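For this depiction, one protein chain was excluded, whereas all remaining protein chains were kept in their positions.
Presenting chain A:
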């Protein structure tokens, strides 16, 4: 009996378990998936929780509902991968040997990496919305908040879902307008990058939204620490941004298991061949989703597109063929802009988000880099698609490889 071990039962790991169990004979291939948690959260939904649009029940289901029959499931922590001996050491001493290993351990927020972040103001005036706890605490806070300086800050790149902070300020703008206190809420977005938008065409097409909605931008601000007494962000070049309520994207890091296994970079993201999705130094290890150090977005859509490539290449490897499937870094992301509208971006390693239309049989086309109602419906519908089709590894009417169909090359 040959063995495949999947580390991580989140979006990426669950998709792979389903695809592989479907394709491989049960009497030839043993598949095991390992995860320390039993609850699967629909993470794109966390964004809506602070504003009371979604509640906890809308974003959680048991992981076990999505694992296929015929896969061994172990709910336990992972100590490390011993890649030279093709085995995984689990917490508690159990050992799993593998012929092929898939690392899908994701990324998580590490507020303790920023001095002053997880201190007296944490979950009182400082929140994240990348965890269920943070999103729920912020929902409660906003119910009684009377206004003041609302700051949305990004500590470090890369982080999960790069457009989420932008969506957050757009939704906050709508939320406080409808509450009748927008004039008392000063909204600022703080980024370590040169701007909220960094790609030339997206900048031209979407920056106006921030001006229209009266949202301030502080760019090139690299947070050194949070001053809890003054309630201010302090940058390495000693600038300060004061806040009354701070929503923050803490430093994102891969699982500590990656560090213990010596397979990744300084942020514990696994060194991954960006086209074949193989681990850089070990040909029987593949990497998918946020755990990989790929130069594309950390997002579910990327994991979804990558899952098709990884599946093809794992089949190639199993049957002794060269790894001909080629991941292009394809990502497809809705951007909620408030008031029932949204924008859509579609891009890969080499092609920046372009305007035009995105074809989707039956529903679309969606407008790319355009602020429309249909894009918002796309995002809302996606939750159903996620639970019922995507996690189960079923075919979606979207190609893994980015297409130029509908896109327009523009110059300004």
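Convention: contacts are C-beta pairs under 8 Å (C-beta built on N, C-alpha and C of every residue); 3 or more make two chains touch, one makes a residue touch a chain; residues count from 1.
Just so it is clear, contacts and distances are computed from a predicted model.
Q: Absent chain per UniProt: "Alpha/beta hydrolase", "Tripartite-type tricarboxylate transporter receptor subunit TctC", "Multiple sugar transport system permease protein" or "TusE/DsrC/DsvC family sulfur relay protein"?
A: "TusE/DsrC/DsvC family sulfur relay protein"
Q: Looking at A:200, A:262, A:340 or A:397, which makes contact with the chain not pictured?
A: The missing chain is touched by A:200.
Q: Among A:53, A:74 or A:157, exactly one should touch the missing chain; which is it?
A: Selected residue, touching the omitted chain: A:157.
Q: Out of A:229, A:266 or A:395, which is the one that touches the chain we can't see?
A: A:266
Q: Tell me which stretches of chain A touch the chain missing from the display.
A: Counting only chain A, the missing chain is touched by 156-158, 162-163, 166, 192-194, 197-200, 202, 206, 220, 222, 224, 236-237, 251, 265-267, 274, 293, 295-297, 331, 333, 335, 345, 347, 353.
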